[in-house]
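All remarks here apply to the structure that follows.
Of the protein chains in this complex, one is absent; all others appear in place.
And now, chain A:
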């Protein structure tokens, strides 16, 4: 059913005239109800537009926008596959070493136990941690591996069971020198 009253500008042939004049030289109010009046608002997903016929002005939380960023679905699926493989197993954490110019990142899920992790870190930063003792910590080296846990505390690597470590470790830091002594000598 045509709603004649709403479409005055279509009855008015001027609006359909194919001419070179700029729009806005006459009074041309859009009667189309799709106000994106608040341009700062993140657009809704398609579902919202369809149900209300116009977009809301309040900005939603960072909802997924369809097709944004404009990355080919094929590529998105490839990255998603990788993420799904990694999910539920652990993650990449940053590793810093005192004195090193830049940080590294390692995937904790690549290791099964502490020795493997230590070996990898030793290879990566070309150092050695010495031997781990339950009471005294690491002996025989200036370097002490530490990690920041979920509470923001710096802990010695090796004290808790491996699984607990992987799930609570946010980042790693290999301390060196006097600072390390304070932590590593089993106080």
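Please note the rule applied: a residue touches a chain if its C-beta (ideal position, glycine included) is under 8 Å from a C-beta of that chain, and two chains touch if they have at least 3 such contacts; residues count from 1.
Simple rule for what comes next: contacts and distances are computed from a predicted model.
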_Missing subunit (named according to UniProt) among the choices "AP-3 complex subunit delta-1", "F-box domain-containing protein", "Vacuolar protein sorting-associated protein 45" or "Calcium and integrin-binding family member 2"_ = "F-box domain-containing protein"
*Can you work out which residue in A:78, A:113 or A:167 touches the chain that's missing from view?*
A:78
*Which positions on chain A touch the chain that was left off?*
1-4, 6-7, 10-11, 15-24, 28, 30-34, 36, 39-40, 42-43, 46-47, 49-51, 53-54, 62, 64-76, 78-80, 82-83, 92, 102, 104-105
